[in-house]
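All protein chains of the complex are present and in place, except for one that has been dropped.
Up next, subunit A:
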Amino acid sequence: ERGHGPYQPHEPGYGLDQPEYSPYDDQIPDPKARMLAIQNAKAYLLKTSTTSGLNLYDHLANVLTKILDEQPTNTVDIIENISKDVKWARFQKKMDTLRDEYEILPTFEAAEKCKALFIKETGEEGVIEEEIGQSPLPNVMETAFYFEQAGIGLSKDESYYIFLALKNLTSVQPIQTCRFWGKILGLEMNYIIAEVQLREGEEEEEAGEEVPEEEGKGMDEVEELEREEKEKDEPPKSTYKPPPDIPKEANGTGANKYVYFVCNEPGKPWVKLPPVTPAQIVCARKIKKFFTGRLDAPVVSFPPFPGNEANYLRAQIARISAGTHVSPTGFYQFPEEEDEEEGGDTYEENPEFEPPSVAEMVDSLSTWAHHVKSILKQGRCVWINPQKLEGKNEDEEEEEEEEEEEMDEQQEETGPPLLTLLSEDEGIKGIPAWTAQHSTDLIPQHSVAIIQSNRWPGAYAFASGRKFDNIYFGWGHKYSPENYTPVLPPPVQEEYPSGPAITEAKDPTLEEELAFKAAQEALAADEEEEEEEQEEDD
């Protein structure tokens, strides 16, 4: 009530009770006084409150601004609420001591890792200069350029990151030759794969894996003996002996000719893939699974895959390499001393190679040849007779002769020899195995010959003069026009061979038994008679 200032002219304090200003004056009061009154009023409004630090002037200005901005309906009815809201908003801000934490996005971490790739080693500059001539590092950017002419490849940035990542790999591992094999996509992450040949003498890791196996075998034998002694009432053990494991090929030959390193993204550490075993290749042919991107993920499938995703990846890499790595015919040749009957595994560059023109390379597929040995059905490149393996086994509980009779004689498997021409590749259902095309029709002088595989979609090769390369970008599966049918489970095993000794026969009926008894008695009676007769004779 009292306390708010003079608003109306009749109230004291407004200034009209002063001399010169009476409410009955018709004259306009002195403008200076009016201005003074206005200033007084404004000064009053600007007085800050002692309790909240706000002043009325600003508060009214905010309220009116808010009303004009939002233009609610029936403003006059909710004016008090609006005023309260404005005050409330101010209140919150002042008391808020929380601040937004600056988000460290994973983007920045990844950028850090990639940046590490760009760091140049400052320590061994002198050594690097000497070795530049023999560097195993491939020129990834050059290969990327040729593939780009055909529209295949990664973005330039990513190619460069891979280039640097390979450089890291060559500096860390003792590598003789190195090549960017390609990229396989996965569900959660992708794989970048490098094909590498290690310098000789770097294979000590393999021995470590075999030793624990032998110890394991020893333990089993001891345990078996103990068990046999203790419990002889156990049911008879099965006489089933699984066929022997076909041994994997030695490192450096056949399917294990190259060692593969993978990483998920350039900047992440390279992981070496284990060598591939024939069992894994045989199983990989029967299943079709997406890669998840984690090397330790289990592969759940039927038939059960012997290994985890790292082994499955390695098996698919082996199959793709065997099926799609090609080079211009004549680039590689057999060295003359090799005996071809052994299925020469080695080849060397032909110094007298004359590259055919690009047009020839596109028109006919006989200008291309495989330079990786194909994998036989057994899962190896060189056939091995499983029967010979039997003889080497130490656990011979059965006689060897029986087993050799039971096992069918296995035919020696042969595959197409090394350096077969592409024109002999079989197509699938009318589609040729390879499609060849020029990279550009408009500028034939600088065009590059590109072939893509139809059996392994994603495998490409280019050739231009003396330069050529292979690469793979894809999901890692073979093409099949029919839908995938999973392998059926094997038929139920027979427990024992049926024969007359164990076949059930019908129980004899009462009449048959009586007849049998009568017959027996008759026989016995006959014999007695004979004996009696003999006795009588005597």
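We take it that a contact is a pair of C-beta atoms (placed from the backbone, for glycine too) under 8 Å apart; a residue touches a chain by one contact, two chains touch by 3 or more; residues count from 1.
Everything that follows uses one rule, which is that contacts and distances are computed from a predicted model.
Peer 1: Tell me the UniProt protein name of the chain this structure doesn't show, selecting from "Ciliary neurotrophic factor", "Radial spoke head protein 9 homolog", "Cell cycle control protein 50A" or "Multifunctional methyltransferase subunit TRM112-like protein".
Peer 2: Options "Ciliary neurotrophic factor", "Radial spoke head protein 9 homolog", "Cell cycle control protein 50A" or "Multifunctional methyltransferase subunit TRM112-like protein" considered; the missing chain's recorded name is "Radial spoke head protein 9 homolog".
Peer 1: Who touches the missing chain here, A:D58, A:E148 or A:D363?
Peer 2: Looking across A:D58, A:E148 or A:D363, the contact with the absent chain belongs to A:E148.
Peer 1: For the chain that's not shown, point to the residue among A:P31, A:G53 or A:P106 touching it.
Peer 2: A:P106
Peer 1: Could I get the residues of subunit A that touch the absent chain, sorted low to high?
Peer 2: Within subunit A, the residues touching the omitted chain are 105-111, 114, 148-158, 182-183, 185-190, 265, 288-290, 429-432, 435, 439-440, 442, 454, 457-458, 460, 471, 473-475, 477, 481-484, 486.
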